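Here it is, the structure in full.
Missing here is one protein chain; the remaining ones are kept as they sit in the complex.
Here the chain labels run A, B and C in written order, and each chain numbers its own residues starting at 1.
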Amino acid sequence: MIQKVKKRIFDVLHGTSTEDVYVRVFHVFIITLIFLNVFAVILETVESLSLQYMILFRAFEVFSVFVFTVEYILRLWTCTTDKRFRGTMKGRFRFSVTPLALVDLMAILPFYLPMCLPLDLRFIRALRLFRLLRILKMGRYSESLRTLGNVLKEGKAELLITVFGVLILLVVASSLMYFVENAAQPKAFSSIPAAMWWGVATLTTVGYGDIYPITPLGRFLGAIIAILGIGAIAIPAGILTSGFAKEIQKRHEKRGMCPYCGKDMTYPQEKSANSG
Amino acid sequence: MIQKVKKRIFDVLHGTSTEDVYVRVFHVFIITLIFLNVFAVILETVESLSLQYMILFRAFEVFSVFVFTVEYILRLWTCTTDKRFRGTMKGRFRFSVTPLALVDLMAILPFYLPMCLPLDLRFIRALRLFRLLRILKMGRYSESLRTLGNVLKEGKAELLITVFGVLILLVVASSLMYFVENAAQPKAFSSIPAAMWWGVATLTTVGYGDIYPITPLGRFLGAIIAILGIGAIAIPAGILTSGFAKEIQKRHEKRGMCPYCGKDMTYPQEKSANSG
Amino acid sequence: MIQKVKKRIFDVLHGTSTEDVYVRVFHVFIITLIFLNVFAVILETVESLSLQYMILFRAFEVFSVFVFTVEYILRLWTCTTDKRFRGTMKGRFRFSVTPLALVDLMAILPFYLPMCLPLDLRFIRALRLFRLLRILKMGRYSESLRTLGNVLKEGKAELLITVFGVLILLVVASSLMYFVENAAQPKAFSSIPAAMWWGVATLTTVGYGDIYPITPLGRFLGAIIAILGIGAIAIPAGILTSGFAKEIQKRHEKRGMCPYCGKDMTYPQEKSANSG
Partner (left out) sequence: MIQKVKKRIFDVLHGTSTEDVYVRVFHVFIITLIFLNVFAVILETVESLSLQYMILFRAFEVFSVFVFTVEYILRLWTCTTDKRFRGTMKGRFRFSVTPLALVDLMAILPFYLPMCLPLDLRFIRALRLFRLLRILKMGRYSESLRTLGNVLKEGKAELLITVFGVLILLVVASSLMYFVENAAQPKAFSSIPAAMWWGVATLTTVGYGDIYPITPLGRFLGAIIAILGIGAIAIPAGILTSGFAKEIQKRHEKRGMCPYCGKDMTYPQEKSANSG
């Protein structure tokens, strides 16, 4: 009997059958709780809210940790159902060191650990955000995710070259700007790393405006770098777009039709072969 | 006779025949009035203009509301011509709760309602902007609109994933930045929501410059996030572009020609079939 | 004899044969002079340079106007060679009101006109920049220019819809922001037009930082608008890209080959037809 319950809990936790009502309810509940935890972590940092609703935040924290602890214990108990984690002790240990199990542990640990520093506590609590990644496992948008992944994989070499090129451009541009602007603005352009902060803000077209050239030569140089920054956006855009176009075509081909004529691709050839 | 007039007014209001001169004149008049109302709403908020041309604005308001009221009454009166709104009372009620009829009502209501608060009044008046959406109904650019819609629909799953990914990146980046910069800038990075304001400005490359990291670690983190912000532009651009390319090809196919050869697509197959 | 000289001058001015050395020398000289004039106009506004090199600027101005005057007179004299401008008086008048002839006239007129206001003078002088447009006539990059033109024409309807959509978004976003931020920042968000200045800076991701929301609701609204601003870049980028891809394919097709196989497109069909 206990084995049956164990198997059932394992199935619900891992959502092997999406048609099961319990699986759906459990997953919607956990995802909602994760989202609410993220909101709570964000809102708790607002001092006025944190002071006013301290009890509410605390209660929600206790409730969340309770749920996540139960979830973690159940996962640890039922993990032996999985072939990979067979063995009462050894299997459970191997399960507990998987990245997802560690994330689960880190989401509840800060609550149980003695609270030494308020900053450290918050930092560890931030790890709860990683629970968000679980949503990606849900397979709902798996095809889209695979497309995104394939596009990034397909254009990996070109993207790396672009990133590398942008980094070289950043170092060269920032070094030049440092030499040009250092005399006029010894505080803002105090060193190459300081000039690189300007370089990143310019090449990415963010442009905070906390640091910018003021000498005529510096502005001329800055103008050229800002224009080159357009390329830093246009080139990766081009690479990703080409990748997307190709992925969409591949998906069509799998469905066995020409992406352009919308007809069975093997058709004309076979027909002409038959006609002989 | 009254039925004929009713039918005629209904046709003019709904522009069923674009060749009719009355239809065209009426629509150009209403669209111009809508545009002028939008400009009036915008300009009225400029105090100097509002005080100087108070009478003019008021006169235009009275005239506009008069026209829109007549239009609304005529629409309400003639709506029974439409099969969907048959029935003197029931049909007219059903018509009056359609979104467009409600927008029409809201455009004139603030004038008749007692003016309690000047702010509220203006807010309700802003609803007049929704009349702009009527232009989209005019079917002129319907093919283009359908293309835009199809592209967004086609890339919906990928766009959602991207938006979701950007939101996770935003939360993680802002939380990290809050932990890093809070000590150095307790006012600017007072909470995670405050840090998220920085995160949005950086990932979208807007970069107002009201909030930015000042510590070396914060700047290093900010630089990485700014560079990732390029992806936040490049990935949706890639998705939309692939979608547009596909839509243009589809349109070609409908016209019965291959988008690449510019020839009748069924031609080569039939030719080879005939050759057998 | 005079007719021969006239014909010769006409040919040199209009560059009918690019192999002619005189034509090339003349065009390079005029284009260089136009570029130098643009630089002179730009540099003359720098007070320190203007005062120091006053005589040089004046001399260059006199020399330029002399050359452009001679060019204009020669164009006016020889224009009758062109079939469209036949007739000593009537043809010349018709030539002198063509846009390019008017630009030529406006480039020299400010020199001869009595100089009333220094501002006006400079403004008229700025028209000299329009001479730059002549370079576009030179047919060198005519294929590229035609591609650019075709792309803009092809995506015209979609681009118009996008621009129209961005304008509606701008008006709605700025009106909302005005209602939200007016109370907190009565000076910065004094009116909807003032809020639209914020809206443009945000939607285009320029973000000067002279005006931005400070209330929590305003920042939440601003964040959404900034994210929608990405679409304002991504959608036209997508439209233009699809257009470019199609144009490149068209160019290939004209050369009589399939853009994908690189082979004569009519080949396989004819072959299979012959095989029957």
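One rule holds in what follows: contacts are C-beta pairs under 8 Å (C-beta built on N, C-alpha and C of every residue); 3 or more make two chains touch, one makes a residue touch a chain.
Everything numeric in this text was worked out from a predicted model, so none of it was measured.
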item: Per the touch definition above, residue among A:V65, A:C79 or A:I233 touching the missing chain; value: A:I233
item: From C:Y53, C:W197 or C:F220, residue that would touch the chain that is not displayed; value: C:W197
item: From C:L43, C:L56 or C:V70, residue that would touch the chain that is not displayed; value: C:L43
item: Hidden partner interface residues of chain B, rising order; value: 205-209, 237, 241, 272
item: Touch list for chain A against the chain that is not drawn; value: 157-158, 160-162, 168, 171-172, 175-176, 178-179, 190-193, 196, 201-202, 205-209, 212, 216, 219, 222-223, 226-227, 229-231, 233-235, 237-239, 241-242, 245-246, 249, 253, 258-260, 265, 268-269, 272-273, 275-276
item: Where the unshown chain meets chain C, residue by residue; value: 38, 41-43, 45-47, 119, 122-123, 126, 129, 132-133, 141, 143-145, 147-148, 151, 163, 166, 193, 196-197, 200-201, 204-210, 232-233, 236-237, 240-241, 243-245, 247-248, 260-263, 267-268, 271-272, 274-276
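By our rule, only the chains that are shown with their structure count from here on.
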item: Chain copies touching (chain A, chain B) - same or different residues, decided at half shared; value: different
item: Whole-Å gap separating chain A and chain B, where each centre is the average of the chain's CA atoms; value: 30
item: Shared-contact residues (touching 2 or more other chains) in chain C; value: 205-209, 237, 241, 272, 275-276
